[in-house]
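Only one protein chain is missing from this complex, and each of the others stays in its spot.
To keep things simple, chains are lettered A, B and C as they appear, and every chain counts its residues starting from 1.
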Amino acid sequence: MIVKEQPPVVAATQAARPAVPVKDSLLSRALAHHLFRPLAALAALLLIDFLLIPGFFRLEIKDGHLYGSLVDIVNRAAPLMLAAIGMTLVIATRGIDISVGAVVALSGTVASMLIGGTMVIQDGVPVYVAETPMLLAMAAALGAALLCGLWNGALVAGLGLQPIVATLILMVAGRGLAQLLTDGQIVTVYYQPFFFLGSGYLFGLPFALFVVVAVFGVTALLLRHTALGLFIQAVGINPVAARLAGIRTAALIVFVYVFAATCAGMAGLMISSNVKSADANNAGLMLELDAILAVTLGGTSLAGGKFSLAGSIIGALIIQTLTYTIYSLGVPPEVNMVVKSVVVFLVCVSQSDQFKGLWKRRAA
Amino acid sequence: AFAAKPLTIGFSQVGAESEWRTANTASIKDAAKKAGVNLKFADAQQRQENQVKAIRSFIAQRVDVIAFSPVVESGWDTVLREAKRANIPVILTDRGVKVSDESLYVTFLGSDFVEEGRRAARWLVEHAKKNPNRAYNIVELQGTVGSAPAIDRKAGFAEIMKTEPRLKIIRSQTGDFTRAKGKEVMEAFLKSEGKNITVLYAHNDDMAIGAIQAIEEAGLKPGKDILVVSIDGVRGAFEAMLQGKLNVTVECNPLLGPQLMEAAKAVKAGKPVPKRIVVQEGVFPAEVAAKEFPNRKY
Amino acid sequence: MNAVVAHARKLSSAPSFTSLVTVVLLAAMLLVGGALYEGFLSLQVMLNLLIDNAFLLVIAIGMGFVILSGGIDLSVGAVLALSTMIAAWLLQVAHWPPLAVIATVLALGFLFGGGMGAVIHYFRLQPFIVTLAGMFLARGLCYLISIESITIEDPLFVAMSQTQIPFFGGFLSPGALIALAMLACAVWLAHYSGFGRAVYAVGGNEQSAAMMGLSVGRTKILVYAFSGFCASLAGLLFAFYMLSGYGLHAQGTELDAIAAVVIGGTLLTGGYGYILGALSGVLVLGTIQTLIAFDGTLSSWWTKIVIGGLLFVFCVVQRVMAFKSP
């Protein structure tokens, strides 16, 4: 979804004007679409998987749910997609949030510590008991994330710190706080229902996927049916002009940081639910870089302004597919990074207009 | 006159990257308190340059003894020379260093990562002898690429593995010592190798715990369909063993505090100390887990 | 050196207030440290700030140019590690003469940076992403050379590592002096050369700079090449400092460098700031660490929280004071 949508209404009015000839063919319009190149990159990766990894696309039903590499990729990419959705809005306002990983650690830790849980074997039947009601614990975790967002937003919009430094503070301190809570230990959760979020299945599909779809849907609706998207872009492109046009720029900036942190908080819950524990030191390590990478691979410029939520989702899928491909191909671990960087280079270059120009000139 | 001033030790820790490390730190802090030692603790956040900085500041503060767990083996010559010039003895804990002049440190107190790898492999070799009909297709979850434990545990394991031709490593990938990565990588292995996998060797317990979840989610039984061997011996590993999901963990003892304090006092008092102090460590197969579990401190 | 003095004089009058505030706050922090901890203000501790952070200073100089041009370079930490690795490998395995090694490493750093700059410029890609990929690539290449650390035993490197240059009763390392010399060159480059001014112009408004007839492409490519050069020089200093090459060296240094540059008063949006500010930024970060080491009671997590807290206090005070100034 890009915010500057060309919704059906436009098409209808254009169709109503018979004088305007329809010049572009469907194909050339598809080629010009902003999602075309990210999608092409993803397709290329999947094609490589198809050719090199036997059974990559095989899906089977196991224990009543789908099982296979594709399911894994989507499942694994879920936290990244959430983080990328939040990051997209922040980047659209010309900001950046490098505290995402720390917020992930913090929210995962809060939830895991509150839920904790023990398995009691009663008459040979395991019974799971949570220390705090699960929903309350999750709300607390999201609340903590929200506070982190408020903090970032206040530093950026209120104090006027540069986003990268403002969020660097939380990036450093947030993990410390999480470790302080856990005393540096990994907190293991023993409460079965909590695991559903990160590794449960609904209608045979990973539940995490539904969460992502829901968050994406709500965000997209919000952007489409309110002026949020327009305002965010206006602030990102020209904050001075946006203020003079009467937009509450400060409030808007606080909002996007809160939103991003909340998304990160949800990602944190998902990650700790998936591994049934919270590791304050390692959870979400480098997630911020991956999220930023996903956003840019999706075609959003770090200079702010125009953005594409759907692009970011595709970007996240590209990253996770790449990671998974590396694991499945049996690439030696020493070479991982080289492969990853080369692919990122290729994807980026293939997405640039200049590359297209080069191609055309060759063909001519 | 000597006892009037308490002994001051400057200790530079690697960081708090794992439970093992946290237990290590806690042990050292406790022991220092018990021994009445004034401990200057500095955390390096996993970076060697921070450790060097910390050691320099210990020298500037004129502590009595410097101890540290090196992030890497190499690169210590210069700063240790400065310590020597300032007449401050240095004790290494947990990992050794490669220096041109052995006299730059007085003693090294810690485990032997290569030996840990060997022990893990030996347990497997034993297992293989008892089960002549079982296949031993191993997938390996390595630690962080380039880190000393990852390199050594891999090397030690490979060394012993050669003695038994039925042991084969079919996949090896890094899991960064974390549960999440361990699980992710294991998932990918299970998809591409499927039932072929019969053994998992993880360089630490956390990765093994993550991988165990992946194995269960694939509908297989960890500990039975796939043997799980790991290193460290943290609490979580014992819990897994109690549930029969982990077969063996090779202990890597983090509780170095008391031994370190002893060594420091001896050094300061001018008593001779051995160049290498070995730490008491065991191998805990699942059978002894129940008995051992209550004794675990971390 | 003359240039530095002249520049320092100019600073006091120029619209560089943020940078000045940094210096004042740095002094305040040192005084607080001195009051709290015995021996904190000793000469050698101050000199250690320079010795221990020489490599960071050099990286921050390169980063300063990149940020002034409106870009960012995330690859510096990895290029540093790669440089230590290449240097160590060439010395220990290929047995090259040390001077040839130094020249090669610097040239490779320059080319690596320039290559990224060219990709950024010709394909109009975002610096963040290109240099992020560059970071993965450089780290990855380290492991291709060797996953283990390589100890350097070359006499020249050892001498550079262990020489202590007396300085009013304390000592400085050759590395620190090289870093200071580099700083002087960089200040000259930024303020007295056409290239430096073009960097400022491109950072101020790239399109305008092009319309004014400046060669934007050349400037951008050179900026990244310069940053790559600085990163490889920092790699050499690091190799002097540690006498080893290792793929995991200096992880996260890029963020330190960015923080140092920004704390030194440079705007990430480009065009505003002073290269000299990198020094104060680096010293601020170094002082925070020294404070923590002198305290000696902080656990791992408290260390993180305190670093974050000090950064926060620093940024806020800097901001508030800058607001008050005209």
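Observations
Heads up, the rule we're going with is that a residue touches a chain if its C-beta (ideal position, glycine included) is under 8 Å from a C-beta of that chain, and two chains touch if they have at least 3 such contacts.
Criterion: contacts and distances are computed from a predicted model.
Per its UniProt entry, the chain excluded from the display bears the name "Sugar ABC transporter ATP-binding protein", taken from "Sugar ABC transporter ATP-binding protein", "Membrane protein", "NAD(P) transhydrogenase subunit beta" or "MrpF/PhaF family protein".
The absent chain, not drawn in this view, touches the displayed chains A, C throughout the complex. Summary of contacts with the chain left out: across A:231, A:259 or A:324, the touching residue is A:231. Note that of C:39, C:194 or C:252, the residue touching the chain absent from this view is C:194.
Contact with the undisplayed chain is limited, among C:34, C:170 or C:204, to C:204. Across A:34, A:62 or A:306, the single residue that touches the chain missing here is A:306.
For chain C, the list of residues touching the undisplayed chain reads 3, 15, 188, 191-194, 197-198, 200-201, 203-205, 207-215, 271-272. Residues of chain A in contact with the chain left out of this view: 4, 6-7, 9-10, 13, 225-228, 230-231, 233-234, 237-238, 240-248, 305-306.
The criterion applied here is as follows: only the chains that are shown with their structure count from here on.
Chains touching both chain B and chain C: A.
One finds 32 Å separating the Cα centroids of chain A and chain C. Within chain A, contacts with two or more other chains are made by residues 179, 184, 333-334, 336.
Counting partner chains per residue, chain C shows two or more touched chains at residues 143, 147, 299-301, 303-304. Note for the complex: chain B touches chain A at residues 15-19, 21-22, 25, 142, 145, 171-174, 176-180, 183-185, 187-189, 191-192, 206, 209-210, 213, 217-219, 236, 239. Those residues of chain B that touch chain C in the shared complex are 10, 13, 15-16, 22, 25, 39-43, 45-50, 52-54, 56-58, 60-62, 71-75, 77-78, 81, 98, 100, 144-147, 151.
The touching residues of chain C, when paired with chain B in their complex, are 38-39, 42, 44-45, 48, 51-52, 55, 142-143, 147-151, 153, 158, 161-162, 238, 241-244, 246-252, 286, 289-290, 292-294, 296-301, 303-304.
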